[in-house]
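Below you'll find the structure I mean.
All protein chains of the complex are present and in place, except for one that has been dropped.
After this line comes subunit A, so read on.
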């Protein structure tokens, strides 16, 4: 397997941990599927270079465009909202922000890290 493919695989494995931090079941499933994809590519018409690029795209997508949500206790808010589900979103430094219009403006589309304390 070529270096580009292995590098892409490495990037994807790392990205999976960013995207699925603490969610062992999903992390394992994602990595397992990545391995399968490396051994048996879903689209066999692509050239090796394109296959590697596809895996790089998977890595980028996982880092930027997947955000974990954890359901949290609804106590504490206004009483009328107590029965509405609330979620913590794990937006991190690589998460892409913005919507379909602002996305074309490439500046400031990344979440900022917490400032040093």
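Following the convention adopted for this analysis, a contact is a pair of C-beta atoms (placed from the backbone, for glycine too) under 8 Å apart; a residue touches a chain by one contact, two chains touch by 3 or more; residues count from 1.
Operating definition for what follows: contacts and distances are computed from a predicted model.
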**Options "Exosome complex component RRP45", "AP-3 complex subunit delta", "Acyl carrier protein" or "Endoribonuclease YbeY isoform X1": UniProt name of the undisplayed chain** = "Acyl carrier protein"
**Item:** For subunit A, the residues touching the chain missing from this view
**Value:** 1, 3, 6-7, 9-10, 13-14, 17, 20-24, 27-28, 31-32, 35, 38-39, 116
